[in-house]
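Just dropping this structure here.
The complex appears here without one of its protein chains, the remainder shown in place.
Note that the chains take the letters A and B in the order they are written out, and that residue 1 is the start of every chain.
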Amino acid sequence: MNSLLNKLVPKEPKFFPVLKEMANVIMVTSDLMIELSQHSDHESAIQFYKKIKEQEKKGDGLLSQVFEDLNSTFITPFDREDINELANGLDDVIDYMNSCAKRIVLYNPKQLPESAMVLAKLIKEAAVSINNAIDELDVLKNHSKMIKQYCNELHAIENKADDVYEEFIITLFKTEKDSIELIKLKEVMSELEKATDAAERVAKILKTIIVKYA
Amino acid sequence: MNSLLNKLVPKEPKFFPVLKEMANVIMVTSDLMIELSQHSDHESAIQFYKKIKEQEKKGDGLLSQVFEDLNSTFITPFDREDINELANGLDDVIDYMNSCAKRIVLYNPKQLPESAMVLAKLIKEAAVSINNAIDELDVLKNHSKMIKQYCNELHAIENKADDVYEEFIITLFKTEKDSIELIKLKEVMSELEKATDAAERVAKILKTIIVKYA
Partner (left out) sequence: MNSLLNKLVPKEPKFFPVLKEMANVIMVTSDLMIELSQHSDHESAIQFYKKIKEQEKKGDGLLSQVFEDLNSTFITPFDREDINELANGLDDVIDYMNSCAKRIVLYNPKQLPESAMVLAKLIKEAAVSINNAIDELDVLKNHSKMIKQYCNELHAIENKADDVYEEFIITLFKTEKDSIELIKLKEVMSELEKATDAAERVAKILKTIIVKYA
């Protein structure tokens, strides 16, 4: 088995730095998301959104770079399509955080619930697991077990996020009588929950890569 | 053509029992969904949701098992990724039913429309077609025509579900004046409709597998 793995060890490991940078953008964005969730005034929200938007553009740039690199490289560490899908999956996590931040600014809800911060912190946890998994991918030598471990973490985080979102929704429908305010908060929170879903999808893509190559 | 098919006949058919079990979970869940749609008191709803949640966890377990099996098996009946995608597709059908049941419990709408039961029954029909198609997959010997037939059934069911959902939405917007109640019912019903979409996606995955191997 090891000889097969050795064949797959990247001769030209140019993709790992870009994927690592994307994982890092997720980390930075999740930190900004935590801060945004703790500031309720519209001015601060706008400022944090601008910073998150910058990260989102950085993510887009990295995604394009992956594509350019795939296009100009003859040999790749593993299937081109897998790199493509992984990069898209990482980008999705960033996009949902950006989308949440955008909605906070666009809708301008009266007050964010405390569970927004709880979800933002779970996304940060997911960001750590993703960074760890991508780090292991680089060496891809008998470390598939560790990657699987990080994938399981992402699954557990997603479950926790589900519970938080669930609790939030029950309370929202019980207490919020202003239906437009209810729509605003529901959508803002839903994007955060989708970010944890997207992080779990990254786990699924990583697992598929392991299935193929490990 | 037959010689090619023979090569693809599974030497180690360990995946079919798990996929069949997943198809069976869809069947059991759709039966619970029909019952849930006929009970309007919150206590019964909670009880049926608990049972559906159990099935959803069973589905998750089977999905993990598919992944573990893929990881430990050298030869597979067909591409590992296809099995992966099919298992994920089956899991999605279960997830949307679970998500609908969850929302009924979380939102606690005053009354479910009769079309909830109609949709639940269509999901049951889809579950039967899926079970039939997965059964045929096992033998994969000149039976691609029958699988295609079941896929067409799933397409037709999805179209019917669209019509039911459409009719429901027109009536809802015409008659429901409580906007929060309207949001609740729209989302509950939308998850049911997505379950039929997911069943049709299973048909698409099956068709892709046929395209490759039959």
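Please note the rule applied: contacts are C-beta pairs under 8 Å (C-beta built on N, C-alpha and C of every residue); 3 or more make two chains touch, one makes a residue touch a chain.
Everything quoted here is computed from the prediction, not taken from an experiment.
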Fill in the blank from the handout: Per the whole complex, from A:H39, A:K102 or A:K212 the residue touching the absent chain is A:K102
Fill in the blank from the handout: Touch rule applied to subunit A and the missing chain gives residues 67, 70-71, 80-81, 84, 88, 102, 106-108, 179-180, 183-184
Handout entry: Contact footprint on subunit B, counting only the chain that is left out
Key = 144, 166, 169-170, 173, 177, 179, 182-183, 186, 204, 207-208, 210-212, 214
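Criterion: only the chains that are shown with their structure count from here on.
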Exercise for the section: Could you say what rotation angle superposes subunit A on its sequence twin subunit B, using C-alpha positions and rounding to the nearest 5°? Expected result: 120
